[in-house]
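Shown next, in structure tokens, is the structure this report addresses.
Missing here is one protein chain; the remaining ones are kept as they sit in the complex.
Showing subunit A:
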Amino acid sequence: MATAIHEVSPADASAHPAAESIVVRFAGDSGDGMQLTGGQFTLSTALAGNDLATFPDFPAEIRAPLGTLFGVSAFQINFGSTAIETAGDMLDVLVAMNPAALKTNVDALKPGGLIIADEGEFNQRNLDKAKYAANPLDDDSLARWQVLRLNISQLTVDAVKPFGLGNKDALRCKNMWTLGLALWMFDRDRQPLVDWLKAKFAKAPTLAEANIAALNAGHAYGETAELGGGVRQHAVPAAPAEPGLYRTVTGAEAISLGLVAGAQLASLPMFFGGYPITPASAILHHLSRLKEFGVTTFQAEDEIAAIASAIGASYAGQLGVTSSSGPGIALKGEAIGLAIMTELPLVIVNSQRGGPSTGLPTKTEQSDLYQAVYGRNGDAPMPVIASRSAADCFEVAIEAVRIATQYMTPVMLLTDGYIANAAEPWKVPDTSALEPFPVAFLEQAPADGFLPYARDEKLARPWVKPGTPGLLHRIGGIEKKQGTGNIDYSPANHQEMTDTRKAKVDGIAVPDQQVELGEASGKLVVVGWGSTFGPIHQAVRRARRKGLDVAHVHIRHIWPMPANLGVLLKGYEHILVPEMNTGQLKTVLRDQFLVDAKPLNKVSGQPFRIAEIEEAIAAYFDGVPGNEGGEVPVNAQQLPTPQSGHDDGTLRGTSSPQSDPSATTRDGDATRRDADAPQSAG
């Protein structure tokens, strides 16, 4: 969502007319360059002024065997002329580069939707691998849809013939051919792509020319061939958006930028300790290129060293930051406790993925809320904030830095695999409007003497940089005496220090909770957090169009919660909490406010569909008692379900597809690409 909250206007009250928004999914082998194709299509779509949301869906295996069902890599984009907040429920167009891509994705296609299939890849070998008994392009199994079969492989090879590439390299250009066709279908400008290819292959002009030729050939094919059925140019008008400068941004990029901005606002150099883990590595990759902003990145030997080094850097006077996903956060647990005990600022970013254990490394989930709020030994309170979208990550990262440095505490920032990888248009913020919060290190003993655990009005202790004469002191994870910080196990002191740590975090100034959509009281409120914002917002909007008394509340500050939240929630008759977990925020809300929050849960590794939340809302208005909330049934139609897979966490240590440093434009802008496309653009 590019803009602030839209109120429903009569114009967009017609519930998502097809012409206003189109969902396209590019699916192929993980070697076919689908992430790159999708990423470039996203860019051209954004340049055309459409609002959009994307959903990259790639296999856990970096090089899954060719043509297999679990090696399918897909990229979905929803773009349109209204505010887009989700990657779309059902597809209008599916581009299937091989039988496996067709099989795993076709159920998500709307009846009557368009399949573009590369028939050159529908050979016996690939059909066998995809477990098709017969060629689906030849029988009537695809009768519900329109099928456009093209020998994209051959057309591509023909198009790039003049450049003398080998067959393998020639075939690698077929994603560009496909992209050319897609650009024609949706009337997108090719020039940015041409510029990008030229920059990307500046050292290999032949490859640049070949890829451009493939792109142009795909486009020309659309223009000149007499394509049947639904293949026609779709003009999707631009979405209304607040005036200003826009770019696309992924969550990982926005968090990195927000951390850099936060460090600047705090007047601190930043130290980032990280360890490779999907889907969090992209933050390490982005920050490692920003050294001129005073950023030191350290790829540690493990997750524990990553956070421990960040704590050491904070102790020495920098902004310590670490980042990981659920399994890595678990390893950091003891060190988080050390930061709480020593009361040092620290930002911990958790890009959540499916769990427990290794779980689903490349799929999204929100199941680390308990871990964030409660997951440490001892009474160990820590602020937790969550971002709702890629663009929101920027602000949330600044907020995390602000709280950490103003209150001398570690802060956990929750994001997830969906937000981290998804791109959306982002209105470039005006940096002059950002409020600085410079850190004041203690440099001289106060008149009444220096105490390392003295408290200010926020209960924060002073931050002293080693190297400062006259303020020598020792800190550690062992219980400290209030004031002096000396070791003290005495009962009264531990009670007092535990109470103080809790009071400090409870007292963090958190903005009052706003209602995103609807009234501040009424029949039903749908309460969300994190990346469910899009589907909840759309579902509530649609329900309100139908006249239902429902509101949307989305919580950024998970801990401590906004002071008015309890009163606000009690103003509604019913509370529904959709989450991609088994009910974690629901539990916290019940505990904090004694309200009857009902869960709506989905743990299939995929985001909520709007329709699923709409149905759950409708259950409160259908007069049928007892059908509210519950678990969303797994829907095979929504998105591909891998047939098998064998990821054992080996993604650690390999570059993630979305941030391969070699995939860089001349702007230094890391660009999406598949992992195994080392030579051509795809």
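Note that in this section a contact is a pair of C-beta atoms (placed from the backbone, for glycine too) under 8 Å apart; a residue touches a chain by one contact, two chains touch by 3 or more; residues count from 1.
Definition applied: contacts and distances are computed from a predicted model.
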Protein name (UniProt record) of the chain left out of view, among "2-oxoacid:ferredoxin oxidoreductase subunit beta", "Glycolate oxidase", "Fe-S cluster assembly protein SufD" or "Branched-chain amino acid ABC transporter permease": "2-oxoacid:ferredoxin oxidoreductase subunit beta"
Candidates A:Lys161, A:Lys291 or A:Lys570 - the one touching the absent chain: A:Lys291
Option from A:Glu119, A:Glu334 or A:Asp549 whose C-beta touches the chain left out: A:Glu334
Candidates A:Gly112, A:Pro356, A:Gly477 or A:Gly571 - the one touching the absent chain: A:Gly477
Absent-chain contact - pick from A:Pro243, A:Gly547 or A:Gly626: A:Pro243
Which residue of A:Ala310, A:Ile403, A:Ala420 or A:Ala460 touches the chain not shown here: A:Ala310
Interface with the unshown chain - residue positions in subunit A: 43, 46-50, 81, 187, 192, 235-248, 257, 260-261, 264, 269, 271, 273, 290-294, 296, 298, 300-302, 304-305, 308-318, 320, 334-335, 337-338, 342, 427-429, 431-432, 465-478, 486-487, 665, 667-669
